[in-house]
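All protein chains of the complex are present and in place, except for one that has been dropped.
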Amino acid sequence: MTRRSLRALLLALPLLTACDRLRGPAGAGTVIVSTAADPDPFLPPTRTSVTGRMVSELLFDPLVEIGADLNPFGEAGFVPRLAASWRWSPDSLAVTFTLDPKARWHDGTSVTARDVVTGLALIRDPANGSPVAGEVVDIDSIVAVDARTARVHFHERSAEQLYSASLVYPMPSHLLDSLPAGGLATSAFAQRPVGSGPYRLVEREPKVRLVLGAVEDHYRGRPGPDRIALTISPDPATGIAKVWAEEADVWELLPPPDVTAATAYPQVRLVPYNGWDYTFVAFNFRAPNDTAAAHPLLADPAVRVALTQALDRTGLIRALFDSLAHPLLGPFVRAQFTADTTIAPIPFDTLAPARTLDSLGWTGRTRDGIRLRDGRPLRLRALVPAPSANRVRAAVLVQEQWRRAGVDLVIDKREAQAFGAARDGGDFDVVFGGWGTTPSVRGLRSTWGSGARAGWGRQNSGRYASAIFDSLVADGLASADPVVTRDRIRAAYRVIVADAAAVWLYEPMPVAAVHRRFLLPTWRPEAWWRTLPSWRLDPEAPALARDARPTAP
Amino acid sequence: MTRPQRHRVDATTLLTVGGIVALTLAGPALAPYAPTEALDPQRLAWQPPSAQFLLGTDGFSRDVLSRFLVGARHTLGVALLAAGVALVLGTAVGLGAALAGRWRESFLMRCTDALLAMPRLLVLLLVVTGTGALRLDALALVLGATGWMTTARLVRQETRRLLATDALRGAIVLGVPPARLVTHHLLPALAPTLAVAATGAFASAVPLESGLSYLGLGVPTPLPSWGNIIAEAEGDLLRRWWVVVFPTAAIVGTVLLANRVAERLTHGDAP
Partner (left out) sequence: MRRALLARLGHGAIVIALVVSACFTLIRLAPGDPFFRDLDAARLTTAQREAQRAAFGYDRPIPEQFVRYVGQVASGELGWSHSRSQPVADALAATLPATLLLITVATLLAFGIGVPLGAWMGWHAEHPLARAVDRVAVIVLAVPDYLLALLAVMGPALAWGLFPIGGMRTEFGPRGLGGLLDVVHHLALPALALALPVAATAARLQCAAMRATRDHAFVRTARAKGGDDRLARRHALRAALVPVLSFAGVHLAVAVSGVVVIERIFAWPGMGRLLFEGVLARDYPLVAGGVLVASIGTVLGTLLADLALRWADPRQQALR
C-alpha cells in the first residue's frame, strides 16, 4: 500500500463551514465529548488535566480572556469577560477591573469584587495544591475597592501582567469564604460547583460521565448547545470507537492511524489544528546518582551535538505521525506568538557523530557494534513514560538510530508516577519529556531556566543552566514593549538550541473528530471549548434523538 | 511399599514439547532479521504477511516472525521461572501447613485464602505501576509470588493424605527425622502432584504475561514477547490481524499443550 500523505487527505476534506451561517435559533442540540480522562478536579484553582480545564472554563468565566491572536503581551490581545473594562495605574503596577453589572453566579447572586479576592486566595492556599499558583507569582495582592471594582497589585512590571490576571477566576465568596483552609477539595462545592460561565453542572458520575446544561440568562447571552456531556472511556480505543458509532460527537486528539480510519465514517468531520505540546529528549547535565556532579558524558557539548546529529528526526516523525507533526525547532510550538521558524536545527549527519565520538576515545567496539572506551560501553539510560504511546514508540526508534552510531540506549519505561519521580529526581541520562505550552512564555523560567534565580528551574529535569538564556528570558518578560519581548525570547531560543540542551523532537499536529451535524466556528487551538457556546446544528443535517430540547432542567 | 501407577505422557505430546523447546532455543538463529531492528519505519511499517516478511511487520517495521521466534524464549522463560517460583513457595507453604501443628496450619491456610481472595491482577498492578516495567527475572518472580496459592492447597491436601498412609506412619513411628521425612519420603511421593501444579502455574502465567503486556506492563520493550507483539496492534485487531493471530495461536497452543501434559499426568489419558 502506498501511503498517501495524511495532510493531503485532510486538505481534500471540505473546509470548515463559514461563520456567517452560525446565526440560528437558540438550542443547538447536545454535544457529547468522548474522552479518556476524568475532568476531576474541575475548579479553576485546582484543575490539572486538559479535560478538567475544559469543564472549569465552561463553568466559570475569568476576568478577561486572551483573544483569537493569542498574543499574551500587553493588553491589545485581551477581551472582557466578568470584567467589563480595566484601567492601569500610572506606575503600571496595578490594574483596576470594573465588573460587568449583569454578571451573576448560577444561584442568582451578583458577582462582586470580593469574589475576585477569593479566587486568588484559593490559588494561594498551599493545601489546595493549585497548579496555577506558580503562574501568578507576579501578583502581589487583590483588593476589593467596592462591590464592582477590584484592583490587582503586581510585584513587578512585566509584559504578561494582564495575562496573569486572566488566570485568576473569580470564585463565589458567599459560598467559599466559610470553608476552612485546604477544605476546597473535600467540600460539597467541589461536587456541586456554582459558577459564572455559560454552562452549569447538571449531573456527574465521577470517572464515568458529566453533564453540563446551558445557562438561559447568562450575561453574555444564552449559549447554543443545550447540553454538553462528557463520556469517559478509560481505554482510548473504546472512546474513539464511540465517535465512529455516533455514540459521541467529539474526540479531541486522534492518533494518526485513526485519522486514516475516520474516512470510513461519513458522519465524522476531521479538524486539524495547531498543537500546544512538544516532545524532546532532554540530556541530563548532572550525574544521575549525584546531582552535584557534572554528567560524565553529557556535560560535554560535543557529545550532545553528536547525539543530536545522529538522529534523523524527519524520518522518525514520518514513521510516527506520517505528516501529522512538525519537527520541533526549540522549546516552543508554532502556535505561540513568539515562535521563530527561522531557527536552523542541528542537521542530521551520519559521519560527524562518528568523528566526534572517535576523537573522544570511543574507538572500541563490542560484538553488537556498541562503542567502547577503556572497556566501558557507550551506554545511556533513557527515562520513558509508559502511558505516552508516542514517546514509547519514539524511544524505540531513537534507540535503533543511536545503535547505528554505536550508542547503546537502554529504555527505562515507567508508569506515570514512577516516571515523574525519576524525572524530577534527575535519575536518568536522557529523558523523553514533553511539555504543554500556553500562549505565555513564562513557562520557560521553570522548564528550561536554571535554579540560579529564585523560583526558576522547578521543572528543568535535565538541569540545563545558562546565564545568557536566563537573562534573555528575564529581560524579555520584564519589557513593556511587546516587540522587544518577542525579540529577547527569540534570542533565548537560539541560545538553548545552540547549546543542544535537548534533541527537539516533534510538535504533533492534532486532529479532532467532530460530528458533521454541527456548524463550527473557527477552532481555537489553545482551548477549542471556548467556542462551544457558538456551535450550531446544521439545519440541513439530520439531527439525532439526543438533540431534542431537554424537557425539564 | 506399593509404587503408585505411573502415568505416561504420550509420544506425540512429548515430541511437540520437544519441538517447542528446540524452536525456542534455536529461535535467534532462525530469525531472518534482528528482532529489535526497525527496518524502514517509513515504508515497511504494518506490512501484511508476504514472501519477504512471512508474518508481516509491526508499526516500527520490525519483522514479526523474528520477534515471534525470539519472543518465545522471553514468554516461555518468564512463565517457566514463574511456575518454578510458584512451585517452591507453594510446596513450602503446603508442606509447612500439613506438618505444623493445628494453629500454625490454620494460620498458613488463612493467609493462603487471603491471598486467593485478593484479585491477582490488582496486586500485580500495584507492584508494577509503582516500579515501572520490571526486568524479566523480577517479572517472573512477581508472577510466581502471586500464583502459588493453588499449589499450596494441593500440596497440603496430598501431604495429609500421604501422612495417613501406612508407609509414612511407619516411617514416623521408626523415628525418621522430619527433614529426612520430607526429602526421602514426602517429596518423591508428591512428585506427580507437583508436576500437575507446576504445569497449571505455567499455563496460567503465559496468558497473564500477555494481559500485562496489553496494559503496557509486561516484558519491557524492545525485548519481544508474544504478549507485547499482540499489544503492538493497540486494540486494532481486525486491520492488524497478523500481529494478533500468530502469537495468540502460539499462546493458545502452549496452554493447550500444558493442560494436556497435566491431564496425562493425572489420568493417564485425556478425556
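Details
Here the chain labels run A and B in written order, and each chain numbers its own residues starting at 1.
By definition in this document, a residue touches a chain if its C-beta (ideal position, glycine included) is under 8 Å from a C-beta of that chain, and two chains touch if they have at least 3 such contacts.
Just so it is clear, the model here is predicted, and its values are computed rather than measured.
Within the whole complex, touches from the chain that is not shown fall on A, B.
When the whole complex is considered, the residue among A:Asp235, A:Asp290 or A:Asp358 that touches the unshown chain is A:Asp235. Contact with the chain not shown here comes from a single listed residue; of B:Leu14, B:Met118 or B:Ala191, that residue is B:Met118. One chain of the complex is left out; on subunit A, the residues touching it are 30, 32, 38, 40-41, 48-49, 126-127, 129-131, 133-134, 182, 185-186, 190-191, 205-209, 227, 229, 231-235, 237-239, 241-242, 244-245, 247-248, 277, 385, 387-388, 415-421, 424, 433-436, 446, 458-459, 545-546, 550.
One chain is missing from the display, and on subunit B it is touched by residues 110-111, 113-123, 125-127, 129-131, 203, 207-208, 210-211, 214, 227, 230, 235-238, 244, 248, 251-253, 255-256, 259, 271.
We take it that only the chains that are shown with their structure count from here on.
In this assembly, the C-alpha centroid of subunit A lies 44 Å from the C-alpha centroid of subunit B.
By the touch rule above, subunit A contacts subunit B in their complex via residues 3, 235, 237, 257, 261, 315-316, 318-320, 386-387, 389, 392-393, 395-397, 399-400, 411-415, 417-419. Subunit B meets subunit A in the complex at residues 36-38, 41-43, 45, 59-61, 128-133, 216-217, 220-222, 234-236, 239.
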